[in-house]
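Heads up: the structure comes next, in structure tokens.
A single protein chain has been omitted; all remaining protein chains appear in their positions.
All chains are identified by letter, namely A, B, C, D and E, in their written order; residue positions are counted from 1 within each chain.
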Amino acid sequence: MKIVMAIIKPFKLEEVRDALTGIGVHGLTVTEVKGYGRQKGHTEIYRGAEYAVNFLPKLKIEVAVAADLVKKVIAAISGAAKTGQIGDGKIFVYPIEHAVRIRTGETDADAL
Amino acid sequence: MKIVMAIIKPFKLEEVRDALTGIGVHGLTVTEVKGYGRQKGHTEIYRGAEYAVNFLPKLKIEVAVAADLVKKVIAAISGAAKTGQIGDGKIFVYPIEHAVRIRTGETDADAL
Amino acid sequence: MKIVMAIIKPFKLEEVRDALTGIGVHGLTVTEVKGYGRQKGHTEIYRGAEYAVNFLPKLKIEVAVAADLVKKVIAAISGAAKTGQIGDGKIFVYPIEHAVRIRTGETDADAL
Amino acid sequence: MTSRNLRAGLPALIAAMLAAVPAFAQDEPKLDTGDTAWMLTSTVLVLAMTIPGLALFYGGMVRKKNVLATVMQSFAVTCLMSVLWFLVAYSIAFDENPSEGLNAYFGGFGKALFGGVNMESLTGTIPEWVFATFQMTFAIITPALILGAIAERMKFSAVLWFTGLWLIFVYAPICHWVWGGGFLGGAGVLDFAGGTVVHINSGIAALVACLILGPRKGYGTTSMAPHNLTFSLIGASLLWVGWFGFNAGSAAAANALAGVAMANTQVATAAAALTWMFAEWIVIKKPSLLGILSGAIAGLVAITPAAGFVAPSGALVIGIVAGVGCYLASVHIKKALKYDDSLDVFGIHGVGGIIGALLTGAFASSMVNAEAAEGASVATQFYGIIATIIYCAIASAIILFIIKAVIGLRPTAAEEEEGLDIVLHGESVQ
Amino acid sequence: MTSRNLRAGLPALIAAMLAAVPAFAQDEPKLDTGDTAWMLTSTVLVLAMTIPGLALFYGGMVRKKNVLATVMQSFAVTCLMSVLWFLVAYSIAFDENPSEGLNAYFGGFGKALFGGVNMESLTGTIPEWVFATFQMTFAIITPALILGAIAERMKFSAVLWFTGLWLIFVYAPICHWVWGGGFLGGAGVLDFAGGTVVHINSGIAALVACLILGPRKGYGTTSMAPHNLTFSLIGASLLWVGWFGFNAGSAAAANALAGVAMANTQVATAAAALTWMFAEWIVIKKPSLLGILSGAIAGLVAITPAAGFVAPSGALVIGIVAGVGCYLASVHIKKALKYDDSLDVFGIHGVGGIIGALLTGAFASSMVNAEAAEGASVATQFYGIIATIIYCAIASAIILFIIKAVIGLRPTAAEEEEGLDIVLHGESVQ
Partner (left out) sequence: MTSRNLRAGLPALIAAMLAAVPAFAQDEPKLDTGDTAWMLTSTVLVLAMTIPGLALFYGGMVRKKNVLATVMQSFAVTCLMSVLWFLVAYSIAFDENPSEGLNAYFGGFGKALFGGVNMESLTGTIPEWVFATFQMTFAIITPALILGAIAERMKFSAVLWFTGLWLIFVYAPICHWVWGGGFLGGAGVLDFAGGTVVHINSGIAALVACLILGPRKGYGTTSMAPHNLTFSLIGASLLWVGWFGFNAGSAAAANALAGVAMANTQVATAAAALTWMFAEWIVIKKPSLLGILSGAIAGLVAITPAAGFVAPSGALVIGIVAGVGCYLASVHIKKALKYDDSLDVFGIHGVGGIIGALLTGAFASSMVNAEAAEGASVATQFYGIIATIIYCAIASAIILFIIKAVIGLRPTAAEEEEGLDIVLHGESVQ
């Protein structure tokens, strides 16, 4: 099992979710984050005091899936989240050793 | 060392923390997240415009522990976070290679 | 490739980012989290009702880097985030298997 | 002075009007534009106490998941009470009952739908349109105040039924007793601006309601900390500001009586706020915003019956006593007795109202108000308090039990957990 | 009664003034401090309707990324209209045009920069300074209302140009037509406090503007849920509270007419709010805060032209009809026609204004207002509505097309996506 973690632009969330449900993935967890990267931020000025806002609003999506689905998940997210503009985000994949569904105690693949 | 990451219902936080301190785990990090899964959301309607709110408020808990504690941690979280209702959440476990306590520079098990 | 994940005090963010850009790391993702650990919280009292606030505001920083950079990244973060006071936070390192840049489809080291 | 009779609850209003006839024999009652200007303004101010004042004071103190439901209660009650006051409650409160015996307890129906009010009708020196609308704003805020006690756990439909029935069967009659020609006014009970009619009344109904509903799910174990006291600061400030319409407006004229009521209100409120703040500072070592706001409301409540009867030094004492008394009731006594009056309506309005009513008897001065001389006695005030408490408690309980039986009072535990905003209104704050 | 002439739009103002001369022959017009006190207060109240009232009502309904831009529009429009009113628009609206023929359509320039207003000038029984400033607050809120229709998608520079030109070429003339001696007032169109001048006018301009700008990017597909209805609650409440300055202030005196206008306003507003709420409760099974707030505004709008002409039972009916009518227009008809009037300015102010103007014709009563007898007719009202709609729609469209051609109306799609707060003003809410 893997977790596919993606950083995306906030307004792409619905499209990404639709793409995932389209390939049969029906669970995910979303976190509001701030990202720093190539995409540059903006400056706010309050009565002459300038504050550079370098961290831009992004969403982090975490999807736990069976290892064999990872490719499809990456493709689905990439496809849906892509605007071609700088700042579209990243996808990272890392392994998980266990998964448990709290309600039932089911584990691993059954837990997803 | 492992990180046990759990998605739980928000109002279960205190019970989960108590369960963890009960087994001697005294550190954790909590993030407000939104979850999508079997539990269905609700619809908000503003002057006729319907917005389906599919993402429900959840908390993500991350606990770094020595490998031999993982089972107990899973049991503690499962026990405390369970309501038996759909949407109770998941637990995922993944390995970490290093841990450092910033204040002292202690590493690995000593860092926790 | 690894992800270096650090929990730090919120007001240390700018220093940490500077330290990282100082060693050539130009991307990171930040999440507002609440931490529980040795550092104790405070109590709020509203008309006699006491609420212990045990979870303190922290920031979680996630930096994906090539494996050979991990040491430098840990050093940079540790150096910048350290106050010597309790609650300075932790650094955890875990492996990632893939990385993708959504905009271009570049993978792994090129994606960062 | 005549205008004060209307509100000072001295003899019956009717008596006052009869009594006034000779005085006006040569001198027909005439509209005074200055008095009318102030009463138009006062009406606006008292309306602002409820929306947005009370709505925000309460809304800031609840959890974020219930804020819209809480402010909506104040708003919907404002609308419902306005219509009911026009349809029937004004008449019950201020019309003379054709049966003299019944008139002690309940007004007539001649003024239903503002019947008989026309472009020439005056009440004192102001148009009756203004008087009726000014009184409407009192009839709005009183039931709205109660809802602080059951915040975060009452069905919206039950809120509407409860406040609607309560207006007709509790507020309007008690208003008639004190200000409309009923037996309490006749007995010499002094209530300048509504210590008994508004505050004791709502405070007692609040206590009854929170006992019948039971505590919020999780009360005492989960955090119910106020989600945003900035809103409560706005609300408490607007309550204070609007309260000048309430208290100085109850002079029903732009004169020295309105002036002294304003000065008293300011002094008592400030004193009570500081007192609560310092009490808390001593006990828990930190002066809190919620504390000073609560103290201010306690002072406003306690000075209400006294505002046009006492001198500012009396107001200072009333403020200090109310600050300590309501602090103890809301913080320490409630904790000991373990009932869940969510936003301390009983501790502040009930207890503050009783303190104010009693001290009005003690401090009323004929130097300030000629009628104080005849009427002022702690015993008479006590009589008014007891009569109000007994009737209000019983009638409120009956109404609530009927609603409970017919449609139920509370949402399910799961709904309460999820939050009333989403569950009852399908809306949320982002 | 004279004072009412000023606003009731009966014959022309000039006619009224001439007519008044004989009446005053022995009895020189004199300042009345009570009337002046109320009109000073009313001016304050109407200003508070726009800032912070309207600013918050609108600000709470937009997405968080646009809240500062939205409230800033109300604030900047307040400033710009104040200066323009002083410089020229007051004169266009209320000065007599030396050319009698032109005077039916457009005032003169004699009162530019408040020329000729001095310490002795009276309008009725109040100083002209007060009258001119009171009217200024109407000239502020009318263009500000329009901006709800184009919320979240108009350039700030375009907003300033549009509202500035619109004040001079649309508001001031139409104000002159109805209240300033122009042809609509002369024809007997009744508009007590601005149903036609303010609400139909802004509602129509809003519809034109949102059609010309086109829908927000993502309209119908992405969530545009209100970010914080607590702010809208404050805003709607302050609009309600301030509206007493609008409606009761339009009596231009502290008298029974002001009193009945206040009572009517309260009854109609409450009725409309409850009606919208219950309609929604029936249709979508949940009564929403946004619904009851919208209904209240609909009621306030609809009672505006009628406030000083009808009795409270008429107000009740007007409120109920406005509640249903504006609900249908804002929710169901808009959905069917698919235009993006972001905050339903047309559905509430346009439709509510038309309902109110027509029903004023139906319910105006000579028992309340002697002039109603002469003027009241649904047909005359209809004439006023049509004239206003046609001129306002055409003139508003021309202004918008010119601005579009010269500087453009909208930010880029990417800017709209990022949010106007950051893009246009360099600020954000944390």
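Rule of thumb we're sticking to: a contact is a pair of C-beta atoms (placed from the backbone, for glycine too) under 8 Å apart; a residue touches a chain by one contact, two chains touch by 3 or more.
Because the structure is a prediction, the values reported are computed rather than measured.
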Identified contact with the non-displayed chain, of D:Ala89, D:Ala144, D:Ala296 or D:Leu409: D:Ala296
Full-complex contact with the absent chain, from E:Val44, E:Val317 or E:Val378: E:Val44
Where the missing chain touches chain A, by residue: 44-49, 51
Those residues of chain E which, in the complete complex, touch the missing chain: 31-38, 40-41, 43-44, 47-48, 51-52, 55-56, 59, 67-68, 71-72, 75-76, 78-80, 82-83, 86, 113-114, 118-121, 126-130, 132-133, 136, 156, 231, 234, 254, 424-427, 429-430
Missing-partner contacts on chain D, residue numbers: 32-35, 37-38, 41, 45, 64, 225-230, 233-234, 236-238, 240-241, 244-245, 248, 253-260, 262-263, 266-267, 269-271, 273-274, 277, 284, 286-290, 292-293, 296, 311-313, 316, 367-368
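The definition used in the following text is that only the chains that are shown with their structure count from here on.
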Mutual neighbours - chains that touch chain C and chain D alike: B
Chains contacting each of chain C and chain E, listed by label: A, B, D
Far-end chain from chain B, centres as C-alpha averages: E
Top-ranked pair of chains - ranking by C-beta pairs in contact: D-E
Mean-CA-position distance for chain B and chain A (Å): 17
Gap in Å, rounded to a whole number, between the CA centres of chain E and chain D: 34
Chain A residues counted as touching two or more neighbouring chains: 31-32, 94-95
Sites on chain D at which at least two other chains make contact: 426-427
